[in-house]
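In what follows, a single structure is set out as structure tokens and then discussed.
A single protein chain has been omitted; all remaining protein chains appear in their positions.
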Amino acid sequence: MPAFIIRRLAQSVFVMLVVAMVAFLMFNYVGDPVHQMVGIETSMQEREALREALGLNDPPLVQFARFVGHAVQGKFGLSYQYKRPVAELFEERLPATLELSLVAALFSLVIGIPMGVYTGLHRSGFLSRIFMTFSLIGISLPTFLIGILLIFVFAVILGWLPSYGRGEVVAIGGWTTGLLTISGLKALIMPAITLGMFQLTLIMRLIRSEMLEVLRTDYIKFARARGLTDRAINFGHALKNTLVPVITITGLQIGSIIAFAIITETVFQWPGMGLLFLQAIHNVDIPIMSAYLILVAFFFVVINLIVDILYYVVDPRLRVDMGKAGGHG
Amino acid sequence: MGKPASLQAVHIPLHRRAIDALRRAADGDVFYSFIHSPVTVAATAVTLLIILSAVLAPWIAPQDPFDMASLDLMDAHTPPSWMADGNPKYLLGTDDQGRDVLSTILYGSRISLEVGFLSVIFSMVLGVGLGIVSGYAGGWLDAVIMRIAEIQISFPAILIALLTDGILRTVIPEARAEELALTVLIFSIGISGWVQYARTVRSSTMVERNREYVQAARVIGIHPVKIMLRHILPNVMGPVLVIATIHLAVAIITEATLSFLGVGVPPTEPSLGTLIRIGNDYLFSGEWWITIFPSAALAILVLAVNLLGDWMRDALNPKLR
Partner (left out) sequence: MSEPLLNVAHLRIEFNTRRGTLVAVDDISFDVMPGEVFGVVGESGAGKSLTGQAIIGLLEPPGRIAAGEIRLDGRRIDNLPYGQMRRLRGRQIGMIFQDPLTSLNPLYTVGRQLVETIQTHTSMNHEEARRRAVALLEDVGIPAADKRIDHYPHQFSGGMRQRVVIALALCANPRLVIADEPTTALDVSIQAQIILLLKQLCEQYDTAVILITHDMGVIAEISDRVAVMYAGRIVEIGGVREVVKNARHPYARGLMGAIPSLHRRVEKLNQIDGSMPRLTEIPSGCAFHPRCPQAFERCRRERPDLVRVGESQVACWLYGRTS
């Protein structure tokens, strides 16, 4: 494994520790965990006993170590609102969020890449101008507004699509999916578009500027001078060279999608993690907040690692053992 | 050349240098490209119009939506004036409490812009300050600041703002929650956006700190940070202004989003985002105007600022084109 992936791995662990620290500080010092767990009639002695039992009187470093240890095992304590383990709540909500995020990411890639390639190749074409205008509007419209507008048109006026919820879901093992029922799929359309729209415009603009950049390079000129077809040049040579930055941004964007899901889930009352997190903020449900923080950071770190590995796959310059390169002419 | 000339530059007041920079910009290609981009001129006009009408809201709004006495619940849910049940008194209709929608938009954009501008200023001061410190001090301080920046930039700004806002809300006592809401919001949005300023300023600082005049000024005992401020600020003004303009659009969106999620501006003094949140409940009963008009106002404002920022980036920073 190349050194840079190991370095990234170490960096990831560091990021996770920092985030865990923030979550821990929140968990332990924002409000009083004991206060949240007991009733008003609990006596001081009982509170102190609980405090001792929970280990809240231990040195902070010990408490932090314990917190990290629990987090690794997926133990985040009890939700103040639900009086249930946070992990359990997350398990119920995770499929909804992941399904939505995945479909939104696919939507933004499948539509965004061709639009970006097209506008890169036909820089001043009529359709390109329309796409570019559209993309600026896409960037300027906040996610929640796109959701509201979609609801207004397709749910209120036309009545074609449901405006909230996941529709019928099917449980497969511990996983609930809305992808197998008509109503589940219908319910997914608007949230996925809402969530994917911003990333779509970003990906489109990025691919466009990368295409413009690559088409100016010497190897593209040389490919033209060899008489290769436009198709081979544009898609074989140019598009592949735009992939490295696109993978970076797409990776970051998938992370963003999970974060932006908070907004989309609120607009569409989608029963996922984001909605749970927002309710936690409203109700000062610290265990859920700190657990969510750790989980989102974890997703980000994992995605970043995947991105690094993808680089390695796409770009042979990183892959090769430089010792083999030789031969001076 | 030598010490006297380079030291003289130190003592030209900041504002004079700023004015000079602007004058140079106005003479050159920047002004030319501005006049020859009708979209930019229009975007500027729209932005200025919205800012002006927001500032003048108390004088030009048909109604004071926060003055309970002027509200008439009988007038609640009136559609826009051109519709069947419309009332010419309320051009864009009224909301559930009988507040004139046009007036709430004018007052709402006032709050949105206020939060937007103040968060941008907060980010800018924080970012420029940390950038200078980081670039000038180097060493472990630089490493720490830049590592934090690196971690922060890998998370979306809105998530940082939302988390900061969420944490702060749990920290402040409930009694003062309402009065501190705006401060919390500005702090949260501001803290989520400093990284870009810091990175830009840091690299400029690193170039400047080894220049002769800095060494010279140090010899005669002028505090280096003072010199850095005087010299670097004018140099980085262009890029910082571009970042600030684009950031303004982002800050307005973030504010609107947080308010829409119910963790931003309280409904007693609503911003555009709060108005959209309130109106959203009435979308299904057909009273679309309560939410659609503030939405349109928000979209137009952000679009105009974005267009302006796009143009500035192209005009002031040809490298990015």
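Each chain carries a letter (A and B) given by its place in the written order, and its residues are counted from 1.
The criterion applied here is as follows: contacts are C-beta pairs under 8 Å (C-beta built on N, C-alpha and C of every residue); 3 or more make two chains touch, one makes a residue touch a chain.
All of these numbers come straight from a predicted model, not from anything done at the bench.
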item	value
Displayed chains contacting the withheld chain	A
Option touching the unshown chain, where A:70, A:84, A:129 or A:317 are the choices	A:317
Which residue of A:175, A:219 or A:235 touches the chain not shown here	A:219
Candidates A:57, A:229 or A:269 - the one touching the absent chain	A:229
Residues in chain A touching the chain absent from view	217-219, 221-230, 232, 236-237, 240-241, 314-317, 320, 324-329
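The rule is simple: only the chains that are shown with their structure count from here on.
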item	value
Separation of mean Cα positions, chain B and chain A [Å, integer]	26
Complex contact set, residues of chain A against chain B	15, 18, 26, 30-31, 136-137, 139-145, 148-149, 151-152, 155-156, 163, 252, 255-256, 259-260, 262-263, 266, 278, 280-282, 284, 286, 289, 293, 296-297, 300, 304
Touching residues on chain B, where the partner in the complex is chain A	151, 154-156, 158-159, 162-163, 165-167, 169-171, 249, 253, 256-257, 260-263, 276, 280, 283-284, 286, 288, 291-292, 295, 298-299, 302-303, 306-307, 310
